[in-house]
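The structure that follows is given in the form of structure tokens.
For this depiction, one protein chain was excluded, whereas all remaining protein chains were kept in their positions.
Entry: chain A
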Amino acid sequence: MAHAHAHTHAVKRHSGLMDWLTTVDHKKIGILYLLAGGFFFLVGGLEALLIRIQLWKPMNDFVSADTFNELLTMHGTTMIFLAAMPILFALMNAIVPLQIGARDVAFPFLNSLGFWTFLFGGILLNVSWFTGGAPDAGWTAYAPLAGTTYNGDHGVDYYVLGLQVAGIGTLIGGINFLVTIINMRAPGMTFMRMPMFTWTIFITSALILFAFPALTVGLAALMFDRLFDANFFDPSGGGNAVLWEHIFWIFGHPEVYILILPAFGVISEVISTFSRKRLFGYSSMVFATILIGFLGFMVWAHHMFTTGLGPVANALFSIATMLIAVPTGIKIFNWLFTMWGGSIIFNTANLFAVGFVPTFVMGGVTGVMLAAAPADFQYHDSYFVVAHFHYVIVGGLILGIFSGLHYWWPKMFGRALNETIGKLTFWTFFIGFHLTFFIQHFLGLLGMPRRIWTYLDGLGFNEMNLISTIGAFLMALGTILFLLNIVTTAFKPKNAPADPWEDGRTLEWTIPSPAPEYNFAQTPLVRGYDAYWKEKMDGHKGMTPAEPLGPIHMPSPSILPFFMGVGLFIAALGFMYAPDWGDMFDGFKAGYGVGIFGLLILFGCMFLRSVIDDHGFHIEEEEILKDKGGKA
């Protein structure tokens, strides 16, 4: 049979651009996610700056009201779906297989497919800027505002289809990492020995699996309303606008935990490493993560307290929301006790991690305030809410991402980022962040509504808005410093050792930086939590191998995922523009022709993937030994 003779298959490896388009290597896909997510982060950041410039003084007319709505919508949508999630996917791709001692993810082909559908979905969403108007109904796209009555142009079509295409990639990624973590752990790596970052990715992936299909249905229903005159959310056709709110938040609230849990994981790794202590309360951390994931599905209606669900529903969702503070509090205390008595090193990664703790606590406290339904009637749709969610998403997730990037940069690229620039990045970004958003709590309490284009003079908003805008520019400066750090580091020699922090505790630090294509020359035997630290404490130089040295089977690269992304992109554009492009022949719209052509590309690629067996190739022992000699 084919597999028995797989040794004889020719090694097919591409180089240059073709290598990146066809790669199924999780480490390279991680870098692709970082590049694309980083790009969209800059786009979303630019949109944020334009918003803050418009709001720096009363009655400003820097951008028009319409443009402001577009900027606001695209800032939120881009940051959540195209920046934050992909950068998390970058970290999970780069690190999780290494942390569990795996050679690859469970589905390397699907991993690549997930990236390309995300990228083409993101490009599709941003094409709208150049074709006559971006989506402008807010990132929540509430009906009836997002319906054709109030949004007759194609803006919201781009939102619906762009997110649908990108969402496929996210769902695939979630399933892939669940299976990877369940099935591909090294011998001895039991669930309760898994590093905290892997645990949080595990729970995040489960949340993705059970939350994203709800968004899929919501987007499909909105698409049917907009493109095919269905009546889901249009009251004049018997539809129900509140139904959209329910569907959106049943997805949307777990989404918040999808974002923040991995940041919790990063912080746990970094604080433990740089306090040179075992993570305090590991098993309670695992339990708290699972509990947050579970409760995350029970609280969606706290976004809808003012919709009019009635006092019973509001009370129940209010209490459920407050409950989440308990497992989150457990985590905060565990981080503090991990630092307690440790010999703490305040490098850039740890500064971001330590800065995260009080910042996230502040976001959590305003979260509990908002959870009190009667009080929420005062805060609702004010800048208080804006301040709250930026404290948890920027002050939580983005600080966590910066921490993780500085921490794992040597493992991803073989070069450590510069510490001086790194610390400057931290202080400018950190101070800029608090300057921007702390003051917004008070703007909200004074009554400034969110999502407004401009405001009148004499309301007491002027100085606070100016301070907030100055803070935003300081954050931009921090981001530029980070980019500068990346560029200067790229010209340094690639000389990071396997364990650059010298206090590495987990498996990723036992292999060269960057990791070789096959990750582990020999699968390691895991003997406890903090597997590498345990070997160090027992006086061993490295891990005990769990298998003899031998040829390693690798999956073949493939261009199909790229074309599947292209196919979806073409199909989405075709269906979207069907009303505008006229007939191809009598009674058949040209747009549908284009749409079907795009779907044929997709199904053709699926057909090829099914009928062509992928035998992969083997990396022989000689090559592995050569790598070992060269880099060890």
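Basically, a contact is a pair of C-beta atoms (placed from the backbone, for glycine too) under 8 Å apart; a residue touches a chain by one contact, two chains touch by 3 or more; residues count from 1.
Definition applied: contacts and distances are computed from a predicted model.
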Ask   = The hidden chain: which UniProt name fits, "Mycobactin phenyloxazoline synthetase", "3-oxoacyl-[acyl-carrier-protein] synthase-1", "Heme/copper-type cytochrome/quinol oxidase subunit 3" or "ATP-binding cassette domain-containing protein"?
value = "Heme/copper-type cytochrome/quinol oxidase subunit 3"
Request  = Check each of A:21, A:145 or A:179 against the chain that is not shown and name the one that touches it.
outcome  = A:179
Key: Of A:287, A:346, A:588 or A:607, the residue in touch with the unshown chain   = A:607
Query = If the hidden chain were put back, which of A:203, A:221 or A:564 would touch it?
reply = A:221
Ask   = Given the full complex, what residues of chain A touch the hidden partner chain?
value = 1-4, 6, 106-107, 171, 175-176, 178-179, 182-184, 209-214, 216-218, 220-221, 224-225, 228-232, 234, 237-240, 243, 246-247, 250, 553, 607, 610-611, 613
